[in-house]
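For this view, one protein chain was removed and the others were kept in their places.
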Amino acid sequence: MALDELPIILVEDEAVIQDFVEDTLTEAGFHPMASPTGEEALTLLQSGVVRYRALVTDINLNGGMSGWEMARRVREIDPSFPVIYMTGAAADQWASQGVPNSILLEKPFAPAQLVTAVSQLLNTGNPSPSM
Amino acid sequence: MALDELPIILVEDEAVIQDFVEDTLTEAGFHPMASPTGEEALTLLQSGVVRYRALVTDINLNGGMSGWEMARRVREIDPSFPVIYMTGAAADQWASQGVPNSILLEKPFAPAQLVTAVSQLLNTGNPSPSM
Amino acid sequence: MALDELPIILVEDEAVIQDFVEDTLTEAGFHPMASPTGEEALTLLQSGVVRYRALVTDINLNGGMSGWEMARRVREIDPSFPVIYMTGAAADQWASQGVPNSILLEKPFAPAQLVTAVSQLLNTGNPSPSM
Amino acid sequence: MALDELPIILVEDEAVIQDFVEDTLTEAGFHPMASPTGEEALTLLQSGVVRYRALVTDINLNGGMSGWEMARRVREIDPSFPVIYMTGAAADQWASQGVPNSILLEKPFAPAQLVTAVSQLLNTGNPSPSM
Amino acid sequence: MALDELPIILVEDEAVIQDFVEDTLTEAGFHPMASPTGEEALTLLQSGVVRYRALVTDINLNGGMSGWEMARRVREIDPSFPVIYMTGAAADQWASQGVPNSILLEKPFAPAQLVTAVSQLLNTGNPSPSM
Partner (left out) sequence: MALDELPIILVEDEAVIQDFVEDTLTEAGFHPMASPTGEEALTLLQSGVVRYRALVTDINLNGGMSGWEMARRVREIDPSFPVIYMTGAAADQWASQGVPNSILLEKPFAPAQLVTAVSQLLNTGNPSPSM
């Protein structure tokens, strides 16, 4: 299936992390599209030109908007939009700043963790515990 | 078991709703303690005098703080504090304004819904689907 | 809050069970509205006159339509409509005939089980396991 | 539906707690049957005379067997048997001593918490979060 | 571990999709075995010659049986059989036609989504949210 059919918005200002995430998502079959700030990413989303499937965002970003705020704005547009946060320092704020049904990846994290997180949120059903 | 051992902070400015919630929680075996504003409720929580077990809050409140903001402040103090929102008009904002692992009761709701919500959040484990 | 604001469609052809369910739901703060067949219940739903909040249905019903089929039709109209099945004999068919995210109550069941089931499905969030 | 059709094994050696739990479960429509020790409760279960539906057990018990051990033995007999623990002092041991998909009620707990816990574990499906 | 120990039934009539799914599952360590129709797949399952571990099926299939019906028949044989649907056009029917605890992958989907879905359903426990 064509890669450009699963565009994921990536908001990350550190080049090293951006490359890592882009490579990981591309290899898994997604199409990451990077923005260095939350403001630009929101503009992209709202333009409606591309039908993005998920948001992967760092918390501490360039621009005035944090990843926490970015995700809230995205959810105002689409209440079920998949949200994945990445952070090193701000992980303990998820319980107060995260949106419901989001995933947080605490740095450092393995490529597999990111891929599993995005996949889970994109799948319909995604069942829970079973015995 | 003594009722005053399960104090629940209740933030509600409409007298009718406050009575309804107090009666419901009391009958279920909890001990609701009402504050008309988020600011006062936070002060109570932070005082540490009473070990509250959960927060039940309306969204549109007296005072400058909404229920959304109230819950975030509470979670900054205790990341696992049980949070239950009640709202009529603001229900569709939960996906962007709610905290993770919270419950929202959309007005009108039955007493049983409130009791089930508080009970689920207080129980450890609280399993998921099974087949 | 007014009882008639939480109408629940009840599809049950045995008078004893119907009374039991009606009493249980009413006492919990819901407003059960009974139909003896799936066909009539669907007509009620589709009329749009009342904004029903959930379906509680037996499996073996009067009329040609089983509870399994009834629930599928309801979900075609509203994909997120809360569905609760009640059955004695057909319980083991849920894994093949039930709709996703539904609850099945195996007879005999306690009033509390029915109330908890309806409450869970009506609450937004309804979190899962925690440690 | 007849009360004796939903027998719940209750293992509790403190008379006050036993009365509280028996009253709560009976009022909710269950039929609690009390044993003062885990050993006796296991004998009852294994006799097969009564088809018990769930176990509600304290942790610190008369007899040599703790509630933790009791629950393991029960799960050896029936891997999906609903298990609810009650404890004041041993709550923090659940993560190492509890069985999967069990619920722990930390004393003091409200009657509603116990009823919700038993109901959830008896219902098939018992869905998880929704947005 | 030997690849032929994790046989997965694959029901897909489009050659391109079949190749994509076979390659993806094989690379992940599974052993996909393809049938072009639901009828043939059911015959394979019922023969008992191979102990299949999961079903991955398209919805619109050759033969009279849709993927929805296929999955129901499989669940009649084994109520806990893992079910993964793939579809482009029929995704919105999952809420009325899907079986409980199944996963639906909406085309286009990434290989990682399919692998995560199958893995989740095969793992015992597969926990839910945590804070």
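The chains carry the letters A, B, C, D and E, assigned in the order they are written, with residues numbered from 1 in each.
Note that contacts are C-beta pairs under 8 Å (C-beta built on N, C-alpha and C of every residue); 3 or more make two chains touch, one makes a residue touch a chain.
What you are looking at is a predicted structure, and each value in this text was computed from that prediction instead of being measured.
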Hidden-chain contact residue, picked from the options E:37, E:62 or E:126: E:126
From C:63, C:79 or C:108, residue that would touch the chain that is not displayed: C:79
Listed residues D:36, D:63 or D:100, member touching the removed chain: D:100
Chain not shown, touching residues in chain E: 1-2, 5-6, 28-30, 94-95, 115-116, 118-120, 122-131
Contact set of chain D toward the excluded chain (per top definition): 71-76, 79-80, 92-102, 127-131
Residues belonging to chain A that touch the chain removed from view: 20, 80, 91, 94, 98, 101-113, 115-117, 120-121, 124-128, 131
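Here is the rule we use: only the chains that are shown with their structure count from here on.
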Pair with more cross-chain C-beta pairs in contact, given C-E and A-E: A-E
Rounded Å distance between chain A and chain B, as computed from the means of their C-alpha atoms: 29
Shared-contact residues (touching 2 or more other chains) in chain C: 80, 94-95, 98, 100-102, 115-116, 120, 124-131
